Each structure stands twice: as C-alpha cells, then as structure tokens.
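Removed: one protein chain of the complex. Kept in place: all other protein chains.
Order as written gives the chain letters A and B; numbering starts at 1 within each chain.
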Amino acid sequence: MIRLEKRPQPSRAWSLATPVVAVLATMVAGGMLFGILGKDPVEAIRTIFWEPLFGEFAFYYRPQLLVKGAPLVLIAIGLSLGFKAGIWNIGAEGQYIIGALVGAGIGLAFYPLEAWFVFPLMVIGGAFGGWLWAMIPAYLKTRFGTNEILVSLMLVYVAEQFLASMSLGLLRNPEGHGFPGSRNFNSYEGASSWINENAGMHWGVVAALIAVIFAYVLLNRHMVGYHIRLTGEAPRAARFAGVKPARLILFCLGTSGMLAGLAGLFEVSGPSGQVSIDFNVGYGFTAIIVAFLGRLHPVGILLAGGLMALTYIGGDIAQSNLQLPSAAIQVFQGMLLFFLLAFDLLTNFRISLGKPEVA
Amino acid sequence: MDLSAINPVLLIASLMVAATPLLFAAIGELVVEKSGVLNLGVEGMMIIGAVAGFATAVESGSPLLGFVAAAGAGAALSILFAILTQYAQANQVASGLSLTLFGLGLSALMGQSYVGIKPPQMQKLDIPLLSDLPVIGPILFGHDLMLYVALMLIAAVWAVIKFTRIGLVLRAVGENHDAAHALGYKVVRIRIIAILFGGACAGLGGAYISLIRVPQWTEGMTAGIGWIALALVVFASWKPWRVLLGAYLFGGVTVVQLNLQAAGVAIPVEYLAMSPYLITILVLVILSADKSSAPAALGRNFHAAR
Partner (left out) sequence: MTEVLLSLKGLTKAYPGVVANDSVSFDIGAGEVHALLGENGAGKSTLVKMIYGLVKPDSGEMLLRGAPFAPNEPRQARADGIAMVFQHFSLFDALNVAENIALGMENPPKMGDLASRIREVSEAYGLPLDPYRTVGDLSAGERQRVEIIRCLLQDPKLLIMDEPTSVLTPQEVEILFQTLQKLRAEGTSILYISHKLEEIRTLCDHATILRLGKNVGECIPAETSASEMAELMVGAALTPPMRGKRDLGEVAMDISGLSVPAPSAFGTALRNVHLTVRRGEILGIGGVAGNGQDELLSVLSGEVLTDSDAVKLGRAPIGHLGPVARRQLGVLAAPEERLGHAAAPDMSLTENAMLTGATREGLVKNGFLKWTAAKDFAERIIKDFDVRTPGPENAARSLSGGNLQKFVIGREVLQRPEVLVVNQPTWGVDASAAAAIRQSLLDLAAGGAAVICISQDLDELMEISDTFAALNEGRLSSPRPAEGLTVEEIGLMMGGAHGMEVAHV
C-alpha cells in the first residue's frame, strides 16, 4: 500500500528535480503517443529535441529559439508573479492581443514617418494596452470581488473578436487590395522590432531578459516580492504583515498584463509583421505551462521558455519531416504540465510503502 | 435589416437548444463544487466529449452511442484531474487549467479526420398531438431526447442534494472535509465520484454541441462555453434550478445575437459575437457580492493527517 507522508518542509532537491523528471516522463509518454500515431517514437523525439539545436539546419533553427522563446518568457514572468500570490491571470492571450493592437495602431498612425520616437511610442502603447486589459479583471476583483480567472478568460474571447474587427476594419492595409490584415511592419523600418533578423534578435528578446532580472531581484531582494510570496503562502499572515491585498492584485495583474502587451507588440511589429485575424498563436496560454514548468522562478522560466520554444520548432520540423500532426505537439505540451503537477507531490510529500492506515 | 424575419417561437425553441450544452456542463460542475472541488477543466472535458461523441456517432451511425462515448470520454479525462488533485495533492486551479490545455490539444488530434463531415442526425421526439400544438408544441415538445435528459438531470440533482442522504453527505464533504473525515466519511472517494460525474456531464454537453447544436466538428468549437458554465455555477449560487434559469438566459443572449447577425443589424458582427462573454462578466460582477452560499471547503485540498 502506497502512502503519502507530508514532509516537515518542502524538499529543495525535489523542487529542482521535478521539472527534469516531468520532461523525461513526457518524452516517454509522448513517444508512446507518437508511436500510436504510427511514427517512430525515437526519431520523433530526436527530431523535436535534437534537430533544432544540433541538426543539419541548426544554423537556421537556433535563432528561431529566441523568436519563439522571448514572448513565452516575457508573458510567463508576469504570470508567475500573480500565480505566486494566488492571483490567477489566465487571460494573458487577450492582453497580448490588445497590447499588440494599441502598439500597432500607434505605429500605423505614424506611417510612413521615419522618426526615432515611433518605435518607443509603440512600446509604451503596447505596455499600456496590455495593462489596461488586465486592469479590467483587477478592478472588478478589488471593487466587487469578482473572480479574476473567469473575467480575464472571458476577455480573451472579447479581445479575439476585437482583433477580428480591427484587422478587417480600422487597421486594414488600405493598399492591401481588400485582404484582411494591416500593413507589414517589416517594410516600415522605424516601427520594426527587429534588431537583427538573421540572429533572431528583436527587442522582445531584450525585454524578456530584463524581465527575468527584474523579477529575480523583485522576488528575492524586495519587499514587494516578499509580500507576493507571503500572500501566496499564507494570505492571513500577509495581512498581518501589513500587505494591502487590493494593491497587490492591481500590481500583479497590471504587471502581467503589461508584459503580455509588450510581448504582443514585439511580436506584431517583428516576427509576425502585421495585425491579422490570427496573428496570435496561443502564446498567452502556453506561457501558463512555461510559468509552472519554471517553478514560478525567474531563472526556471527562462529555461522552461527555451524548452517550450524547442518543442514548437521541433514540432514544426517533425510536422514537415515526419508528417506529425501539429496538434500532437499541443498534446505533448499539455502532458508536460500534467506530469509536472503530478511529480510536484514529491516536493511536499514523501512516498512510503507501508502498512495501510485507516483513512 | 429585417427584424421581422425573426420568429419568436423558433427563437425560444432554439434558445433551449443553445442552452442545453451549458446545462449539462454547469450541473456537472455544480455537483463537483458542492463536494468542495473546483475543476477549471470543464472546457477541456467538453471538447473531448464533443470530439469523442462525434467520432463515435459517425463510426457507429448512432448519435445515442455517441453521447454514451462522450460521457465516458469526459469522465476519463476527469480521472486525470482526480488523480492530480485527490492523490497527488496538486493545486486545483493549475490542474484544471492543465486539463483544459490538454483537452484542447488532444481533441484537435483526435478530430483531424472528422473535419467537414456531417454526423448522423438525432431523431426529434415526435410526440403525437402534443408536438402539433401551436406555439407550445415546437417550444416544449419538438426537441431531441438529450434536451429532456438535461432537464431531468437538473431535477434529479436538485432532488438528490435536497432530499437524500447521499446529497447530505456530498454537502458535508464540501462544507468541512476534516469533520466529514472525522465522522468516517470517505472524503477522497466521494470527491472522485463527484469529479467523474462532472466529467461525464461536461462530455455530454460537448457532444450536444458537435452532434446537435452545430452539428459538425471543428477545432476549439466549444469556444468558451465550458468557462461560461463555470461562471453559471457562481451565478446560480450553487442551486440547481438557478442553473436552469442562468443557462436559458445565456442561451437567449446567444440566440438573439445570432439572429441579429443574420438579420443584418447595423452593429458589426464581431461586437455581437462578444456579447455573451461581456454579459457573463456583467453577471459575475453583479452576483459576486454574495459568496455566502459557496461550499466552505471549495478549492481546498484534503490530506488525512494523523
């Protein structure tokens, strides 16, 4: 009979080991899934995890890691602050869209002006748009006690409709022959987020690294970060310590919205290039997996973002080389979160094989 | 714009159809939450039910068999949630989210070869005389079997919770799991059964979308209905009959906006399509002041200590 015993304190070793164990377990289970789909499991796993880094065309794929990883890390860092405090923003996808729309809107308004201030204004607009969209659940929660999970999620669907309306209407390229979608930022130098497209470098990568450092300092060295952790661990103790819950909610949701908005802006003005009806590809949701996989720790999130970017790119390769369906990669990513949550129990519990206890 | 094209009788009848997926999902989640568990994976279980039901119905030619498969698939997915939260003591919010993300991916994978196919049709219950009545006939007696099943499910859950010992124990577990444990009730077992029931209901709701309401299979076709179902449980203050009221309200909003779209009202399509989500938020705001009827142990994990 297997029994769980609560550890006197969380195990540090397991806390570091569980993500690795979860990734390995996902590889095994994912391989089995690919096997069922009629693909060679070893080949599929190798294609996903090895090919982008060390394969024949690695020179092309490696920069892609930065492109895919940056928005994931940027969003996940923001989410992790709230998750740590028990504030669940799961509508990052919506904030990402609105940030992109506001930022892109500013850029398009200046078209074709080439001036130094256009891009910075877009960045501010992107951050503001995401912040504003996140402030809706934040305000409703502090003012009326409305559940932020449901509100932030509902706003994703609203944002998607809004995006559709914008790319078909206001932001549509007037020279686009009636096709949906805005002008392409890649042909508008002063509003492009690329630094070096061949190296995969755009301002989003820089922002993601800054966010990691910022979050690390905040959580480990600053009172606000301490209050975030305290609120998540013991909300009553946090109030006793002098935390004002409403302020913390506004801060966490606002920051995560801002970072998601930035990620959207950098994406739309760089890798994606234009506002189109489906320019968003679900980074806002995948970032939830990244945040947990990184144990809500800034450095962990950086690594997890890289890993998740790898599965995106490797998934694309497997799709073209092995005809692996793209949905299989989505399942693979979902599995990862499952295994992580399941193995997480080893951090707080010890498994003992002993006599059954009457429960 | 031609509003006269909207037929009120058909409108009400289609409102009932639009509300049924919500009814299934919400009544299932209500039972889960009554036991003190918050499963945010409704959307994932619904979409798995939608695809499993669709595939089974297409392969077997029987929509009813499709619904059985959908219930099974929803319950099967909910087992993962049950393992995570009841045995592995994982955070319920995170586990529910992972269920949704996983379900969306898995359904897309399972449904690949079913895109663009028409499913076998579910027979309407044609009750002689009754369904021929003017106005009342098409509204009350002209529907498919599953719509009535959903209504009966509401009544059954209400009666079980209010009048039976099982219902009392369920409420007790959701209210205070430590006390229930001390009295010798199997908290984990009761919660797992509730989670499975919730999964099966969500599966039925999903299949109702893919087999009857739409009817076809497209990726991500539940489009947030699982989340609205979660909001509905809050709206209903955990009371079964108010789930019915809420579901018909949301069903009404959906149908009216679709009719307005079809009638070519001057409001852009996208803004009409937003309306169910905006109204969900509005209702949440109005009702969130009163949380007193929420099960006290909602969302808290139970681990039998010494």
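We take it that contacts are C-beta pairs under 8 Å (C-beta built on N, C-alpha and C of every residue); 3 or more make two chains touch, one makes a residue touch a chain.
Predicted model only: the values in this text are computed from it and were never measured.
**Q** Which of the chains on display does the removed chain touch in the whole complex?
**A** So, spelled out: the chain left out of view touches A, B.
**Q** In the full complex, which of A:I136, A:A191, A:V212 or A:L230 touches the chain missing from this view?
**A** Touches the omitted chain: A:L230.
**Q** Who touches the missing chain here, B:A172, B:V243, B:L260 or B:L284?
**A** Checking the options B:A172, B:V243, B:L260 or B:L284, the one contacting the hidden chain is B:A172.
**Q** Name, in rising order, the residues on subunit B that touch the hidden chain in the full complex.
**A** Interface residues of subunit B facing the absent chain: 165, 168-169, 171-172, 175-176, 178-185, 292, 295-296, 306.
**Q** Under the stated touch rule, tell me which residues of subunit A contact the chain that is not displayed.
**A** These residues touch the chain not displayed: 5, 8-10, 221-224, 226, 229-230, 233-234, 236-242, 244, 350, 352, 355-358.
Going forward, only the chains that are shown with their structure count from here on.
**Q** List the centre-to-centre spacing of subunit A and subunit B in whole Å, with centres computed as mean CA coordinates.
**A** So the centroids are 28 Å from each other.
**Q** Could you pull out which subunit A residues touch subunit B in their complex?
**A** 4, 6, 83, 88, 90, 140, 144-147, 149-151, 153-158, 161-162, 164-165, 168-169, 285, 288-289, 292, 325, 327-335, 337-338, 341-342, 344-345, 348-349, 357, 359
**Q** Okay, in this complex, where on subunit B does subunit A touch?
**A** Interface residues on the subunit B side: 40, 80, 83-84, 87-91, 93-95, 97-98, 101-106, 108-109, 112, 181, 186, 188, 219, 223-224, 227-228, 230-231, 234, 268, 270-271, 273-274, 277-278, 280-281, 284-285, 288-289, 291, 303-305.
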